[in-house]
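In this view, the complex is presented without one of its protein chains, the others remaining in place.
Here is chain A:
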Amino acid sequence: MKIKGYLLIILIVVSAVGLSVCSYIYTPAKYQEYSAGVDKEPVMAPMLKGVTAGVFPWTPVEEAEDSKPEEQQAKDEEKQPEAKIEVVEPKSFTKVEDDYFDDAVFIGDSRMVGLSQYCPEIDSRATFFAKKSLTIYNLQKDAWIDVENGPKETIFDALSKISFSKVYIMVGINEIGRGTNETYHDAYADVINRIREIQPEALIFINSTMHVTKEKSEGDELYNNGNINVRNAALFDLIDYQHVFYLNINDMLDDAEGNLDASLSGDGVHLKGSCYEPWHQYLLFNGVVD
């Protein structure tokens, strides 16, 4: 028998069996979060997904948040502000001009990328750190900011180099279906705390996760406005109206039923290139000036 004549079958069968065995062994410890269940996908699938995300069988398992050493937890607790006695007047929103964005940075996912590409009034003034598929999780973990003639750096490294007075953030759509409301909230809180450590004087504006259109919302188990609203509400306790503000941009972009206005979107999720002006106007009407 000439093996050459059946080489592809042999290679595929052997590699598929090998990967399935490895995936079966390592899934409980490493790839559980990538598994949809053996009734839905072949045994090897969790490992293939995990490896793509950079989790190899030899990658050390990350410690869970609640398993931080006691010492660290004590330190964290020390950082918690003591109960406020003094009543601080909340800062209010006011109308500003485009030059307000001269010292602003915009951080976010593809929707923020869209703002950079189709709102020249802001793009020509502000700095954008935005990337398609960005989540609150990889925003802080990954080195994803392009640096000229150098390796990519983390958002915090990038923020350490330039001083900004305003930080606008919009993520949230890609995180739906991933983690819980609590993990989303905690990750968001971590990002805000880190930014405040680096840029203590900056005003941080959390932009609500933009809704999707009615058609998209009603036809998608995951990416629907119910789930988006729950995630948006999970962030309310991060707002202090002193340093951290919440901009419900859906006020400006929704139709009467609380869905993203279908006339503004080509795919039900993003604004069309010609439809960023309402968001721009909303930001102009919701500046904060000391």
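Heads up, the rule we're going with is that contacts are C-beta pairs under 8 Å (C-beta built on N, C-alpha and C of every residue); 3 or more make two chains touch, one makes a residue touch a chain; residues count from 1.
The working rule: contacts and distances are computed from a predicted model.
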Complex minus one chain; that chain's UniProt name from "Spore germination protein", "Nickel import system ATP-binding protein NikD", "Sugar ABC transporter permease" or "Alginate O-acetyltransferase complex protein AlgI" is "Alginate O-acetyltransferase complex protein AlgI"
Among listed residues A:T59, A:T94 or A:Q117, the absent chain is touched only by A:Q117
Among the options A:T27, A:T127 or A:N174, the absent chain makes contact with A:N174
Omitted-chain footprint on chain A covers residues 1, 4-9, 11-12, 15-16, 34, 36, 40-42, 44-45, 48-49, 51-53, 109-111, 113-114, 117-118, 132-133, 173-174, 176-178, 222-223, 265-267, 269-270, 272-276
